[in-house]
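The other protein chains are all here in position, but one chain of the complex has been omitted.
Moving on to chain A:
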Amino acid sequence: MPSSRGSSQPRDQTHVSDISRLGRWVLSTSATWEAIYIDIDGLVLYIYIFIYMYIFVCSYTYFPLAPIRLSCLARWRAQHAWETLQALLPHTKEELKLELGEKVEGSVLMLLQEAADLFLGGQRRECLQTCEVLLDYSWEKLNTGPWQDVDKDWRRVYAFGCLLKAVCLCEPPGDATSVAAALKACDMGLLMGAAILGDILLKVAAVLQKHLLSGKRPAPGPSQEPPGTKKARNDHVPIPDVTTERTVPRLHCPSLQYFKKHFLVPGRPVILEGVANHWPCMKKWSLEYIQEVAGCRTVPVEVGSRYTDEEWSQTLMTVNEFISKYIREEPKDIGYLAQHQLFDQIPELKQDISIPDYCCLGDGEEEEITINAWFGPQGTVSPLHQDPQQNFLAQVMGRKYIRLYSPQESEALYPHDTHLLHNTSQVDVENPDLEKFPRFAEAPFLSCVLSPGEVLFIPVKHWHYVRALDLSFSVSFWWS
């Protein structure tokens, strides 16, 4: 390895061998420098060009000259992101208008108009203030009454406030914190708001996300850490002995008619093999990939061992925070990214999955199928409950232990009598209190361990209990 000893030698006797390897490469590829013409002027010029090319090369790999790379190129990227955003957004009052019904009071319409005017007039700070008022008021409306009864117009108002807030926040000079805040505002609009202006929040979020990630290179190919072998906090995973239990039947790619006749119509669970195992997610998804595609996005997380517990709560955090707090480090609580329509929020992930063909046997439209993500560490539990639609549960990462009871056994499962939890059983399936719930012991059930690539059909109203045996990612499809 040639060593550069340039400083200890007289300059006019610097040898080619003393130039670093990189330098030699630079020289060899630099067409204008054919002659290794070493003299004082040439040396100075060589050094100048060398440094220039060094920076150029460093900006595309991880070299310790990162600070230089960030300040120049990041500013360029911020400007570029801002221009892309500007091109996305409406420029006129007529385009920046929402069609709203009677439910939205005149006072709010005034504020919407004011916010739009301030935005188009470039008054960022005042626009942000008006947006806060709009967001707070519509938030109160969103929290009044059951969610399904909330008028969609209030959700549109909320989304509108989030949109203007996000764009105002990331106006240049935008640093990483303000862009992250802007992305969070977009996510709040996507989570609680309704689609406006042609799904503009999705587009804005995509631009912001790209800008935030622009410093890191995507890790191509398979991950360093194969899913499912993440080291557990404790190695005592009580894997139920399914050999002593009646198992869910398995079929390899049954025909539509066979599935309909033997399982859909009679309401019998079955595991479908060969249906999902070629989906791109099966090979692509890993902790690293998820962090890269969705890391900075805000998602709802359930904290607590199960949703029937008193200490159970829901909170919002970014996917990165969720992974670092509840998956990587020694988590104190169980956190579960559960029942979240992640694929509506991040369309890029939707391309890694498909809708099972068997859904066409239902009456509903494809757009009405609800796709939920279920992502969490080993040990997450969904208490025994039933859902009002048919369900295909596709396992992508890790394994899940699942128990299924027929709706005919409902009485032996002792559902809660409150309206809020009437679809949930009071019994802890793997640790039942048989004194309190005696009939539970006799109720027949099917069980299985669902592994990556497999799809479980859970018929409508079929009671199911799920526990993750490993770090797990499942995708559920609710259809009718």
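Criterion: contacts are C-beta pairs under 8 Å (C-beta built on N, C-alpha and C of every residue); 3 or more make two chains touch, one makes a residue touch a chain; residues count from 1.
Everything below uses one rule, namely that contacts and distances are computed from a predicted model.
Missing chain, UniProt protein name: "RCC1 domain containing 1", from among "pyruvate dehydrogenase (acetyl-transferring)", "GPI-anchor transamidase", "RCC1 domain containing 1" or "Guanine nucleotide binding protein (G protein), beta 5a". Checked against the full complex, the candidates A:T84, A:Q113 or A:Q129 give a single residue touching the omitted chain, namely A:Q129.
Residue A:T144 is the one among A:T144, A:Q351 or A:Q408 that touches the chain missing from this view.
By the touch criterion stated above, the residues of chain A touching the omitted chain are 105-107, 110-111, 129, 132-133, 136-137, 140, 143-146, 311, 313, 332, 418-420.
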